[in-house]
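With one protein chain withheld, the remaining protein chains of the complex are depicted in position.
Moving on to subunit A:
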């Protein structure tokens, strides 16, 4: 193999598994260390700079970072990255003074944002400080999009959402709520310099063709419409027996909300096997904890209506069968159909995009699935002035993806408004600093804690089921949060190797607790992976390969299970290894100044 090019900003970035997996690339270990140091305000700001909604995300994020966390590979459970973020938000001091302070000198450009969800709000935050005049339109009563209309208050208190939406709107955004945009042509006629579409995926899927659908209509609701109507307090109760169709997070929110509005026998019925349900494992656990039964492998056959009143649903029992390619098929079993009693049904089987308000003759192309044609890097549509982001761009995802795309769309809009090439994107800000403080002293806590993941305490069921707004999770208290922070392995503190200093004494190889380091003959990657002390089978993790050493061998380090304990560097007599902290930040249209040196340019 060729010597690894560690100057490629992505090389060390990839070693920070959580940050790499985070769509917005939040510098996770950095904020975890700040929490450990009780610097909650700074920890909040590291998050805010990158993911805009730390308080919201610390409670509701889909957390793609956690399955990626290195801890999973060396222990079992990931660091509670998400819930530590909430600690930063819960404990923070005055953060507002650290945010960009308006009024900002106008730059003469006007931008329209359609929809007020996390995608649009991110664009607003990134562009407002640059002097753009921003007009945000949303049909809801307040900003936040689905974070307000869909995510139930028992998971996300309104106060938390309001505060973080407020931080952005207070930057001088012109908002027009309760305003449904019914024509893009009309918006374009207002001569905005650019238009951002962040209207989400607002249409819930239905089972229109199922027998009994129209007869039972009064008792059958589309999940996301029903959740919105609960959130905006149009719906205040539900019958005792409820069926929720679907196995995703929306279904989980529906069933749990139903439990709080009077539902006593709430049953989730899903086509797929339990283990393949789309809902996150923790959402399923929480639902079951609230006495919700989950029936898997049941395919809906009909809504049963008697005397004009819905009495339940019929289901066919199936089992999952997989072909050689692993493709799943649901095959009916021989068992008789199942009738489940219900007074009301919530259909939570997915969401769709829908753009009835975009005229199709504007030069804005749509593909065969009626989705706008959008560039995956620039988020520009085929109408150069119009940009998309969030669920509106590529279909339903989650808040953190909407934020990440919002940042990129903002970069594009800023480049576009300056007449620059949108493909010439700013490179990430990176910084690599030695952590050496003395011969064997590091400025980070290199000890490895063996603690298992700490559980977040929850409020009593007897309390939470009575009040739909009572938050279920209580968040970590400070002492527990500290212990959880110590589980983080500081993956951003990189093992940096200088071949010219190595005397090949083997000390690093011998001491490495996880057998990462090897001195061996060079070979092609496939072979080299097999030749290591412990074969490097996880090909998603890179090998760090040195220049040739004096004996003609190379140093090969498998990044897979490195603990970042720094023992290699402590045992190296020549400082050929050094522990260096790698800071990586996605460059935003407007770089938020940070309160501490590592974030300052």
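A few points about this structure:
The rule we apply is simple: a contact is a pair of C-beta atoms (placed from the backbone, for glycine too) under 8 Å apart; a residue touches a chain by one contact, two chains touch by 3 or more; residues count from 1.
By definition in this document, contacts and distances are computed from a predicted model.
Think of the chain that is not pictured: of "Carbohydrate ABC transporter membrane protein 2 (CUT1 family)", "Spermidine/putrescine import ATP-binding protein PotA", "2-oxoacid:ferredoxin oxidoreductase subunit beta" or "SUF system NifU family Fe-S cluster assembly protein", UniProt labels it "2-oxoacid:ferredoxin oxidoreductase subunit beta".
Here the missing chain is touched by one residue of A:214, A:447, A:527 or A:548, and it is A:447.
The residue touching the chain not shown here, chosen from A:374, A:507, A:528 or A:592, is A:507. Of the candidate positions A:181, A:386 or A:567, contact with the hidden chain is made by A:567. Hidden from this view is one chain, which touches subunit A at 73-75, 439-441, 446-448, 450, 503-507, 509-511, 513-516, 534-535, 537, 550-551, 561, 563, 565-567, 570-574.
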